[in-house]
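Presented below is the structure to which this report refers.
Up next, chain A:
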Amino acid sequence: MQQIVKVSQLTKQFNNLTAVNQLSFSVESGDVYGFLGQNGAGKSTTIRMLLTLITPTSGEISIFGYDLNKHRKEILQQIGAVIEKPDVYKYLSAYENLKLFAKLSGVKPTNKLLMDQLEMVGLASRAHDTVKTFSQGMKQRLGIGIALVHNPQLIILDEPTNGLDPQGIADIRNLILILSREMKKTVIVSSHLLNEIEQIATRILIIDKGQKLVEGSSAELFNDQQTILQISVANNESAIQTIQSSNWANNLLPERDGQIMVGLNKEDIPNFNRMLAASGVDIYSLQARHSLEDYFLQVTAGKQHVGTFTN
Partner candidate 1 sequence: MKMKLNKKLLFLFTTIFLSVALHAQDMNALVMKVKAKLEKVKDYTADGRMKTDVAFIKAPIGRVKVYFKSPDKFKLQRDGGISVLPKGGVSINIGSMIMQTGFVAIDAGMSTVGNTPVRIVKLLPEADAGEIILSTLYIDETNLLIRKSVTTTRENGTYEMELQYGKYASYGLPDKVLFSFNAKDYKLPKGITLEFDDTDKAVKDKMKGKKGRVEINYTAYTINTGLSDAIFK
Partner candidate 2 sequence: MWEHLQIELYKVFKRPRTYLSFAAITALIGVIQLGLLVDGKEYADFVMADFANSFSVDGKILNGYFICYVILQLLLVHVPLLIALIAADMISGEANMGTLRILLTKPQSRTSIVMAKFIASVIYTLLLLIWIAIMGLFLSMLIFGTDDLFLMKSSYVVIVKESDVFWRYAGAFCFAALAMVTVAALGFFLSFFAENSIGPIVATMSVIIVCTILSTMNIPLFNLIKPYLFTTHMITWKEFFDFKVNDANEAIIGSIQYPDKIIRSATVLAVHIVLFVGSAVWLFRKKDILS
């Protein structure tokens, strides 16, 4: 698989703050690459470095096999980006905005091209209305239209679902799937809406405090054999003591919503259950959770800077 993006030892220092610290990752052709982290983890800073909005303190970025520093213009011609809440010129219409940015992207903006693009993002009927009359969702769609007008190979979406209603979020998700599966684009999407990423990402990078925690394919990360048990008991304290004095002491995870969380292999669940019952723990419910969110919490809580699960 061709590597579209290769980042090596990327670091960004702002005065006393190290926002990104020796980060390395790669994105392959056709990936929907989920870029995850809590607020302030360094996601936006990393993405802005990919887009040359921020200059790295050290490290290398290679896109399409070219050094970003030396081939900025050629690389950016093949990238379309939506950064957080995309803002456009409010005093211009959607059509005028799209035309303007198309020119800046090196595309000759014919009427057909522009209207096709607006049609694709569902704004054809509002083409000549000024943007200041648009809702947030419409502005987001226009931002995506602008990002795609020059038919880029790599699309970078930084928090694309911010401020959108559930329908808007679903639209973005569907769009990413279309871009990836039908138009064969490579997409990097950063978000903190983990359940959304879970549904579309083929590979995931999780960072925390500017450092990589884990990187790998979704298939590998969401190992069916691994699960997280969410246990509701009568007495949390005594139940935790019981677990800590058992063989499963290292599997204990931080409590969530007043419930005990334990990470286990699937086949260990019955034995664990029996152990609790035998120790006299009164169990109200046992729920197996298997989601990115849980994985994310597991990884960031444990602050395990685990190496890459490469396939």
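Everything below uses one rule, namely that a contact is a pair of C-beta atoms (placed from the backbone, for glycine too) under 8 Å apart; a residue touches a chain by one contact, two chains touch by 3 or more; residues count from 1.
How were these candidates chosen? In short, all candidates are chains of the complex that A comes from, given by their letters.
Nothing here was measured: the structure is a model prediction, and the numbers come from that model.
The contact partner of chain A in this complex, picked from the candidates 1 or 2, is 2. By the touch rule above, chain A contacts candidate 2 in their complex via residues 14, 48, 51-55, 72-77, 79, 81, 83, 85-92, 96, 100-101, 103-106, 143, 146.
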